[in-house]
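My questions will all concern the structure given below.
A protein chain is absent from this complex, but the other protein chains hold their places.
Residue numbering begins at 1 within each chain, and the chains themselves are lettered A and B in the order written.
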Amino acid sequence: MANYLLISSRDPFEYRDAEWFYDLAAELSARHSVKLFLVGNGVLIGRNRIDNGPSKKFRRLVGLNGNVHVGADNFSLRERGIDTGELVPGITVTGVDTLVDTLMESTDKVLWH
Amino acid sequence: MSDAPAIRKKTLTVALMDGPYVSNNPTTAFRIVDAALRKGYNVNVFAYESAVELSIAKQQPHQNPVKQRTVEEADHPTTKRLVENLFDSSRRNGAKLDWIACGLCVDERGSFDQIEGVRRGGPGDFLDWARQSDQTLVIATK
Partner (left out) sequence: MPEKILTIVERAYHGTLEEQDDTVLWFNSMLLAKAPGLGFLLRGNAVNYAVSTQDASGLEIGGASFGKPPEIANDVRFLLDRNVPVYAIAEDIDERGISRERLLQGLREIHRSDLAPLLDQYDAVWHW
């Protein structure tokens, strides 16, 4: 089993295929440990009140098996006025320090989208 | 004198394609590099395409007439200043920051005047770095 880190900087409102990354995270999680980290506009999918196709897909990912861990960048959330209380339950709010720790100490492959 | 072997510092290589003022990617990249340097990791940055413009020496801060701020009041660091800050951070934290601007990208943009510390290179340098690093992060352009 490998440790994948997927860094999502795009949102599905501006980039239709941002949800491809959620699909990839779900598929990888069948055999690997996956951390999906939302940064920049990537955090825009995190609001619990969103109700569209990509959000359903994202929500399923957050609630998926124990192999997927979804994090969101605290600064990106604050920059966009998104309170942690608005987020889909299960998202962990962290920052780039934690991202770097994960990247350097517990990641086998990293992809940025 | 200690006989303990020196702990090898881990190295992160980052490839970046976006120039200043067009996307969030450079700022996020700077944050990641900054965090890595503070933690003592060595970092290589390969600036490809428009990313070579991040470190142009002649960038100048400007006033903000909409907010009626002078240059000093605006306190708006240029990206080259941020890159300089990262070099400063690397020295403070005993970490190595190596920054290559893709030479052909520099040529076609006329971005010859780069800040001190940035050197010219090519794809082969990136591959060497990727092979020697503990982790390589390619920051996709949009």
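In this text, contacts are C-beta pairs under 8 Å (C-beta built on N, C-alpha and C of every residue); 3 or more make two chains touch, one makes a residue touch a chain.
Quick caveat: nothing in here was measured; it's all calculated off a predicted structure.
Contact with the undisplayed chain is limited, among A:L24, A:I50 or A:I82, to A:L24. In the complete assembly, the contact with the undisplayed chain comes from B:A15, out of B:A15, B:A29, B:A95 or B:I115. Where subunit B meets the omitted chain, the residues involved are 15, 17, 48-49, 108, 122-124, 126-127, 130-132, 136, 138, 140-142. Looking at subunit A, the residues touching the absent chain are 2, 4, 17, 20, 23-24, 27-28, 30-32, 109-113.
Quick note on the criterion: only the chains that are shown with their structure count from here on.
Inter-chain spacing, taken between the CA centroids of subunit A and subunit B, is 25 Å. Chain contact summary for the complex, subunit A toward subunit B: residues 7, 9-10, 15, 39-41, 75, 96-97, 99-101, 103-104, 107, 110, 112-113.
Taken together, the subunit B residues at the contact with subunit A in this complex read 10, 12, 24-25, 28, 31-32, 34-36, 38-39, 41, 134-140, 142.
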